[in-house]
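To start, the structure under review is shown below, and the notes come after it.
Missing here is one protein chain; the remaining ones are kept as they sit in the complex.
Now for chain A:
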Amino acid sequence: MSGNVQLLSDTLAGAKVEGRSALIAYLPAGFPTVDGGIAAIKAVFDGGADVVEVGLPHSDPVLDGPVIQTADDIALRGGVKIADVMRTVREAYEATGKPVLVMTYWNPIDRYGVERFTTELAEAGGAGCILPDLPVQESALWREHAEKHGLATVFVVAPSSKDARLADITAAGSGFVYAASLMGVTGTRASVGAQAQDLVRRTKATTDLPVCVGLGVSNAVQAAEVAGFADGVIVGSAFVKLMLDAPDEAAGLDAVRALAADLAQGVRGTV
């Protein structure tokens, strides 16, 4: 069975046709529980997310700030396994028919086996992967298997990426390009810097792939601002924080659904 890279591309193209940016949400699998995590993903889709990235928690999340570290830690202490991540992807996809990606670090996939991982992810209906610590020059093996199984390889670009390198990265990527809005780890920020707009412009000069912006976006006003120059707006820590702060799971689900609805207005410029 082939993965859903095409569904991802179609979804992003569809948003463009509607004259808006796509809303991409991140939530870790297994947080607060495997079933609770699945419910949270369904809730953000229900609220208006177009795409969801499912985090595969890692013991050493060097690119994540304290919010996602805490969620990963809860998930791992709860015993989340790769099989649970696959079930999360499958149930989220089957319930919604929308594109679901996995975001994780390279070692879990390297250890699990690239062929095994890509086969299972495609069978679960996954659309691809974001692997922020697998730079393009180390990615040949991953891309070979991802391509074979119809999975997107979404690379991250950063404000520090030079133009020539941007071209190398976007040439190897598929689905979309993840533009990090600032130099830093995941987490909400008061403002999303002007360097995000410059990075999107420089990235678009090298590719026809959609360019989506993440890191720091937490509210509809910021989403609307980013939607003014990017094809997609990626929000992670703000959702995770709502789940962490909620008095119970039901309240958490209501909160993430409401934020997704708010952000969905933002990406349509109707804040």
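Simple rule for what comes next: a contact is a pair of C-beta atoms (placed from the backbone, for glycine too) under 8 Å apart; a residue touches a chain by one contact, two chains touch by 3 or more; residues count from 1.
Just so we're on the same page, contacts and distances are computed from a predicted model.
Engineer: If you had to name the missing chain as UniProt does, which of "Tryptophan synthase beta chain", "Hydrogenase maturation factor HypA", "NADH:ubiquinone oxidoreductase" or "Branched-chain amino acid ABC transporter permease" would it be?
Structural biologist: The record for the missing subunit names the protein "Tryptophan synthase beta chain".
Engineer: Taking the full complex into account, find the residue in A:Ala172, A:Val185 or A:Val271 that is in contact with the omitted chain.
Structural biologist: A:Val185
Engineer: In the complete assembly, which of A:Ser160, A:Ser191 or A:Thr270 touches the absent chain?
Structural biologist: Among A:Ser160, A:Ser191 or A:Thr270, only A:Ser160 touches the chain that is not shown.
Engineer: Quick one: say which of A:Asp35, A:Asp110, A:Glu123 or A:Glu147 touches the chain that got left out.
Structural biologist: Of the listed residues, the one touching the omitted chain is A:Asp110.
Engineer: Can you say which of A:Asp133, A:Glu147, A:Glu249 or A:Asp262 touches the chain missing from this structure?
Structural biologist: Only one of A:Asp133, A:Glu147, A:Glu249 or A:Asp262 touches the chain omitted from view, namely A:Asp133.
Engineer: Which parts of chain A face the unshown chain closely enough to count as touching?
Structural biologist: These residues touch the chain not displayed: 58-63, 65, 69, 73, 76, 81-82, 105-112, 132-135, 137-138, 155-162, 165, 169, 180, 183-185.
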